[in-house]
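Removed: one protein chain of the complex. Kept in place: all other protein chains.
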Amino acid sequence: MVNVLSSGNSILNQYISELRDAEIQKDSLRFRYNLERLGGIFAYEISRVLAYETREVVTPLGIANVPVLIEYPVLATILRAGLPFHQGFLNFYDKSENAFISAFRRHHKDGTFSINIEYASVTEIENKVVILCDTMLASGSSMVLAYKELVSHGKPKHTHIVAAVANVEGVEYVKKHISKNDITIWLGAVDDEMTAQSYIVPGLGDAGDLAYGKKH
Amino acid sequence: MVNVLSSGNSILNQYISELRDAEIQKDSLRFRYNLERLGGIFAYEISRVLAYETREVVTPLGIANVPVLIEYPVLATILRAGLPFHQGFLNFYDKSENAFISAFRRHHKDGTFSINIEYASVTEIENKVVILCDTMLASGSSMVLAYKELVSHGKPKHTHIVAAVANVEGVEYVKKHISKNDITIWLGAVDDEMTAQSYIVPGLGDAGDLAYGKKH
Amino acid sequence: MVNVLSSGNSILNQYISELRDAEIQKDSLRFRYNLERLGGIFAYEISRVLAYETREVVTPLGIANVPVLIEYPVLATILRAGLPFHQGFLNFYDKSENAFISAFRRHHKDGTFSINIEYASVTEIENKVVILCDTMLASGSSMVLAYKELVSHGKPKHTHIVAAVANVEGVEYVKKHISKNDITIWLGAVDDEMTAQSYIVPGLGDAGDLAYGKKH
Partner (left out) sequence: MVNVLSSGNSILNQYISELRDAEIQKDSLRFRYNLERLGGIFAYEISRVLAYETREVVTPLGIANVPVLIEYPVLATILRAGLPFHQGFLNFYDKSENAFISAFRRHHKDGTFSINIEYASVTEIENKVVILCDTMLASGSSMVLAYKELVSHGKPKHTHIVAAVANVEGVEYVKKHISKNDITIWLGAVDDEMTAQSYIVPGLGDAGDLAYGKKH
């Protein structure tokens, strides 16, 4: 199942427009903050499908029966571009455990590139709900690699795969390589094109560079 | 129209449960942060009914047609308990103009109290969408007074009245004193009872004291 | 005693330069954030002169003897311009109690204005350390009025009076009207001139308007 949040009206579209805007991007504080706010919105939307139980809470004036989360999802992200987006999820799910995975894009001299997992710091995920977020879903290979790395540490109950800006091809790639029963896909905007170097068009450029500076 | 966000499952209920909990309340940092997160959720939900227009945005790699907010709502709140809740709205609507109103509860020796407007710092609201938020909607008289004060500065296009925790009587009071065509009401939890001093039961106690310390 | 933080080199000067800059001011998110960061810096500097005691803390691996604050200062501010500045103090002193005071500048038809206290929500301050902060210290009359209002609720042990941008005349006014034994003054920049309407020159304009929108 694929949920595209930009299909309805909301302030999410404002943030995506600012993320895309080559002028506004120059303010990296705002760029990161927009990703953080988007992460919060996705966190909230996904929270609607999580499991709750009613608990009795003692207030200063009485007793209330209120629904609380049964368990917090594990929050996984892909370095480095996913970090500000992940922060938005962590703001909303402050008790969550986390996983960080690096999927490095190695550019070859012939113009092609390959993606490798270099680093994975993964908490216990067996039978847990996992949210795997990355800012961009371009070719889809980083996301699929990160997912495979994740599930090598345990079998999640379910995984929510989230990207702020995605490409149709990347979405197809994910759907092709991961069983649809295991995941739900959540996207901000979905763009149609991609460059030969797997940058989304019109997209927003290189999210990692914009958030943290050009790589050496 | 009244929207009660706690009627569906979401992390909003988790935050409300923490706000209510007499033990968790002792951490005023978390108390304020929960109100801020709630403000963000309401800001997002209300953003679905605001007006957008499509604008052409130049990205580093192309041109995107993206919906953006036509105008930011004015964010009004009631002092002091509304401040952390208002901050959550301002986080989401960073370009908004703001209004601050104080509605002071004066306790009389006979145990009754009256509510007066003492301070109002109001930006231009004529023909604008306004969000008027307060943490609690108990008797409803502060909210109605603040609304009357607001509209004495101009006639808003529409006003969204928001409270994290409300009482059924207070909601009825607002509906009785403000034309239903002028407002939409958004609530977190709605409780049934109220003390003689107009504290919501089970509620969460005095939101201002919990966020900022007991008044002298 | 007057401490002027901008007299030494630090990132504080960068924030003050951004606050002053008529172009950068247009981003009210950054304007408020710069005030918040300044508040944090002042909070830290003032924390050096507060009282600490050594407490034994049990870590997961042993016992540490560490200094902790004996008591948190009360954080008072003046509405509405002081709010983002105050937030910076509250970020650092999360357990503090707070006071909010409104000192309204009433402009008369003849071009003069008077300042009145309209609203004061003050926590217990008797024998406590108080930090009274406002973004601007122009003529000094708001600050002195707010201080008088504060001490009408109790006698603080000591009060730290803080302004991000001040005027020499305003500083003299404060020193003239409050006993030097009762207060310590902490300033960011200190400017030499003031308009007839008591705006600091070069200053930064109207801090309240820049943070929250022009008043009606």
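A, B and C label the chains in the order they appear, each numbered from 1.
Note that contacts are C-beta pairs under 8 Å (C-beta built on N, C-alpha and C of every residue); 3 or more make two chains touch, one makes a residue touch a chain.
All values reported here derive from a predicted model rather than from experimental measurement.
Trainee: Which candidate, C:E97, C:D134 or C:D191, sits in contact with the chain we can't see?
Mentor: C:D191
Trainee: Spell out the interface residues on chain B facing the chain that's missing from view.
Mentor: 27, 29-30, 33
Trainee: In the full complex, which bits of chain A touch the chain not displayed? Write them out.
Mentor: Those residues of chain A that touch the unshown chain are 28-29, 32, 74, 79-80, 83, 87, 90, 94-98, 100, 102, 104, 118-119, 121-125, 153-154, 208, 212-216.
Trainee: Please output the residues of chain C touching the missing chain, sorted low to high.
Mentor: Chain C touches the chain not shown through residues 6, 8-14, 16-17, 20-23, 25, 37, 40-41, 43-44, 47-50, 52, 55, 57-64, 66-69, 91-93, 189, 191, 193, 195, 199-205.
Rule of thumb we're sticking to: only the chains that are shown with their structure count from here on.
Trainee: Between chain A and chain B, what is the gap in Å from one C-alpha centre to the other?
Mentor: 30
Trainee: Can you tell me which residues of chain C touch two or more of the remaining chains?
Mentor: Correct list: 29.
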